[in-house]
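Here the complex is missing a single protein chain, while all its other protein chains stay put.
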Amino acid sequence: MNARKTNAEAYLRMYRQMVRIRVFEDNANQLYLSAKMPGLTHMYSGQEAVAVGICEVLTRDDKITSTHRGHGHCVAKGAEFKEMFCELLGRAEGYCGGKGGSMHIADQSNGNLGANAIVGGSMGIATGAALSAKRLGRKDVTVCFFGDGATAQGLLYEVMNMAALWKLPVIYACENNGYSEYTKTAEIAAGSLPARAEAFGIEAFKVDGQDVLAVNKLAERLVARCRKGEGPFFIQLDTYRYHGHHVGDINREYYRSKDEEALWKTERDPIVNFGRWLAAEGLATPEELASIDAEVGAEAGAAVAYALAAPFPDASQVGRHVFTDMIVA
Amino acid sequence: MNARKTNAEAYLRMYRQMVRIRVFEDNANQLYLSAKMPGLTHMYSGQEAVAVGICEVLTRDDKITSTHRGHGHCVAKGAEFKEMFCELLGRAEGYCGGKGGSMHIADQSNGNLGANAIVGGSMGIATGAALSAKRLGRKDVTVCFFGDGATAQGLLYEVMNMAALWKLPVIYACENNGYSEYTKTAEIAAGSLPARAEAFGIEAFKVDGQDVLAVNKLAERLVARCRKGEGPFFIQLDTYRYHGHHVGDINREYYRSKDEEALWKTERDPIVNFGRWLAAEGLATPEELASIDAEVGAEAGAAVAYALAAPFPDASQVGRHVFTDMIVA
Amino acid sequence: MREITLSKAVNEAIAEEMRRDPSVFLIGEDVAEAGTPFKVLSGLVEEFGTDRIIDTPISEPGFMGLAVGAAMTGSRPIVDLMFGDFLFLVMDQLCNQAAKAHYMSGGKLKVPLVLRTNLGATRRSAAQHSQSLHALVAHIPGLKVALPSSAYEAKGLLKTAIRDDNPVVIFEDKLMYQEKAPVPEEEYLIPFGKAEVLRPGRDITIVATSSMVQVAQKAAVLLERDGIAAEIIDPRTIVPLDMETILASVRRTGRAMVVDEGHQSFGVTAEIASRIAERAFYHLDAPVQRIGAMDVPVPFSPVLEDMTVPTPESVAERGRLTVRGELFHAA
Partner (left out) sequence: MREITLSKAVNEAIAEEMRRDPSVFLIGEDVAEAGTPFKVLSGLVEEFGTDRIIDTPISEPGFMGLAVGAAMTGSRPIVDLMFGDFLFLVMDQLCNQAAKAHYMSGGKLKVPLVLRTNLGATRRSAAQHSQSLHALVAHIPGLKVALPSSAYEAKGLLKTAIRDDNPVVIFEDKLMYQEKAPVPEEEYLIPFGKAEVLRPGRDITIVATSSMVQVAQKAAVLLERDGIAAEIIDPRTIVPLDMETILASVRRTGRAMVVDEGHQSFGVTAEIASRIAERAFYHLDAPVQRIGAMDVPVPFSPVLEDMTVPTPESVAERGRLTVRGELFHAA
């Protein structure tokens, strides 16, 4: 098999994974708008190249930690639509038996240690997973996903200090989508994000988070270096979220203009641009790409239908899993 | 009054204040060793030039926050020996009525918002005092004293970020005495401390913390700039503690050699060196300095005697000051 | 009387106190233009400016610490903590610093700050956005703790909190933000440490806090159908706690239930029930009943989540058993 062929496979896999995330989110949003989904949720649309570019180089044994905006990471790390939609709808067959929901979706079978509803809450967990791997002589690498807003949590600096001191195999992947809820990053982050990591002796990088190949190339290099004991690393990935902060954040012109949104969507869409590149390079025809889109659409539709019909957890579940060995009455 | 004369007064005041700290600590240590002091305490000896060089440029309205190693800051900010010894001995006339002790000594009448037994615990308080001053249109500046070990607390980065964003009149004064309890700084701090502040857009400085004039000159400049709205700032002051981490830390060769201690004490003592300089410059004769030493010794002796004879708080005090307006039974 | 939402009541309380006292300011995440995710603070930044309605980075320990320092130096900060679950992040600054500074300094330092946050489950927000953690702060000497159960109380208690010279933690019920209640146009304050008898009754005393007051009221209606007259008491603040009013009631009714949305074990129901059991010992005809939330993290799935909190039916059922002396089956 020549290099070109292998790459082509990887490229198409990345394309498909990005589409899967986008389609998952569109379906999730529909479920919310049609009042079929309990609670609310945060859409990853627009940021697909980040999760996919990075997770493409991870093995199943590698770990990630995720955020409140976690569907993208979950899909990219290998999760199935069925269990994901079941979880979002609070069904027994969801990844967490319906107990976690969108903000706590976890899939430890694929190395996803979970979304987290505490902003910054998983930074310690990711670093601890890396410590565990190093101590137990395993080769796995952990990627800690978090947003630009999360860099305001002091926990990040505590754990980066320890990761640097102990050379842990962890990559801090900061998805800078320019906003922390309803506030521009510039208003809540002084100085420079990569410089903060560098001040702790951590090599830091910046990359265009809309360019899946650029992300993937950088991730490939850094993950390999992590496995050789050269970690930790910090990456700032500049990106954009298409939807509101959460599905209910509709009227948002007071903090973000429609023009700005339109610009990112039309000029910088990670899927469209990557699709164009694949076609231009002759790696896939527009028809092939369209058929991937269609397949994914069908997959999602079936999963949604399945989840909507799936049973809720039995009442007896409420007192289980508080502890591993006792049931709470 | 010519500039030289004014300076001479300030120099002698700084000399006296450094001696007062040293003598205070020697007496406190004696009280501990003779089992007259309850609990234990952390000696500031060796670091005098830091507290004195900085506090010399502060007015009474300026605020400081202090640490578990707080006697030096307290003296330098204007506190009286009597109330300090009374506090260390748990007497009613102590600055805190005996309720705080060494680790919580506070003297709000001189702008000292208190020692703190939570490492890093006062970083938010200092920054909040600066916010308060700025908001209320006051000109006072706050100095936040903390150790090198405290830079591992994430809180520091949270509050530096806000101080930088809002240009608050606060100076983060990191007293780098090379140790965090029984551990060398290098083992617990990755990267560079000033670079960490700079990464948050804060101007950072390094100064010899054994040289009271160097500290004082830098502080003068930065406090003036803070008053003009050019803050915040970060200073790393390299210094050394002569005693163990606390008075009970006697056998410490496993983490720090006697040679190292001797070197700092004989070559870099801030009081001895400053005294020599004063004499060499003709600003004070050795006799004048000796008489200052003697005066301070007498002052301390009297204060200790007073405190040892002073009454303990009345039992009725136990339920007071939990709240400003209710007594707890 | 006009009716306004709890959200509006809180907004009014803050605006009135900020107009009255320039040392009051508010600090938190997305409190200014956004007016918080619950839109409770909409309009305040327009009147008071970003100098007094201060948007922060996502640094809860940090801005809680800032508030402590500001409170020590002439300001009266109101901290907006977006979810009560984030209390865990600010515990050190709240409990080691704010709560203790006045005492540790022998009365010299004062920390007049208000921490506004919320409680309450059943919003399908799962385990990290649904907790009712007021018992934790009530355990720490030096903190006052207020639990308004209506728009009226929310306004009056918050105004009192802002004027109080001590740190006060006030919990709003998230589910109540859009609920209306009569609130006078004229200024009023509600004193701390004074419980309110919301409904008189002779058969059983129900002490209910915050979100559970409405549950208790609905339970009382159910009980009435069975000829049982429940008296409902809302303590309004749990620190200080007005045991006199509660004890006077229980000594009359001879029976008591305590209903609270925090986890039952080691929570608020334990404190109130044990004080009643001790001090009304000779008046009790039945064991004091505690009804708190289940001792489980709040599950996401609606079918499970709804099982974890007290409901009018479960409270009424327990009341019925208590009054009829059939408790053995329940315990």
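Things to note:
When the chains are written out, they are named A, B and C in that same order, and each has its own residue count from 1.
Following the convention adopted for this analysis, a contact is a pair of C-beta atoms (placed from the backbone, for glycine too) under 8 Å apart; a residue touches a chain by one contact, two chains touch by 3 or more.
Everything numeric in this text was worked out from a predicted model, so none of it was measured.
The chain not shown here makes contact, within the complete complex, with A, B, C.
The chain omitted from view is touched by exactly one of B:G100, B:P194 or B:G209, namely B:G100. Contact with the undisplayed chain is limited, among A:P38, A:G53, A:G121 or A:G178, to A:G121.
From the set B:M43, B:V57, B:A76 or B:A117, the residue in touch with the chain omitted from the display is B:A117, counting the whole complex. In the complete complex, the hidden chain is touched by one of C:H139, C:K180 or C:R199, namely C:H139. Although one chain is not displayed, its contacts with chain C can still be listed: residues 85-89, 91-92, 94-96, 99-100, 103-104, 126-128, 135-136, 138-142, 238-239, 262-263, 265-271, 273-274, 277-279, 281, 284, 286-290, 294-297, 299-300, 331. Interface residues of chain B facing the missing partner chain: 38-39, 90-91, 96, 98-104, 116-121, 149-150, 152-154, 180-183, 187-189, 254-255, 312-313, 315, 317-319, 322, 328.
The missing chain lies against chain A, touching residues 63, 65, 94-100, 104, 106, 108-109, 113-114, 116, 118, 121-133, 135-136, 138, 142, 154-155, 158-159, 161-162, 165, 320-326, 328.
The rule is simple: only the chains that are shown with their structure count from here on.
Distance from the centre of chain C peaks at B, each centre being the average of the chain's Cα atoms. Put simply, the C-alpha centre of chain B and that of chain C have 41 angstrom between them. Between the Cα centres of chain A and chain B there is a gap of 46 Å.
Each chain gets one centre point, the mean of its Cα atoms, and the points for chain A and chain C are 36 Å apart. Each of residues 152-154, 187-189 in chain A touches at least two other chains. Residue positions 56-57, 59, 61-62 of chain C each touch two or more of the other chains.
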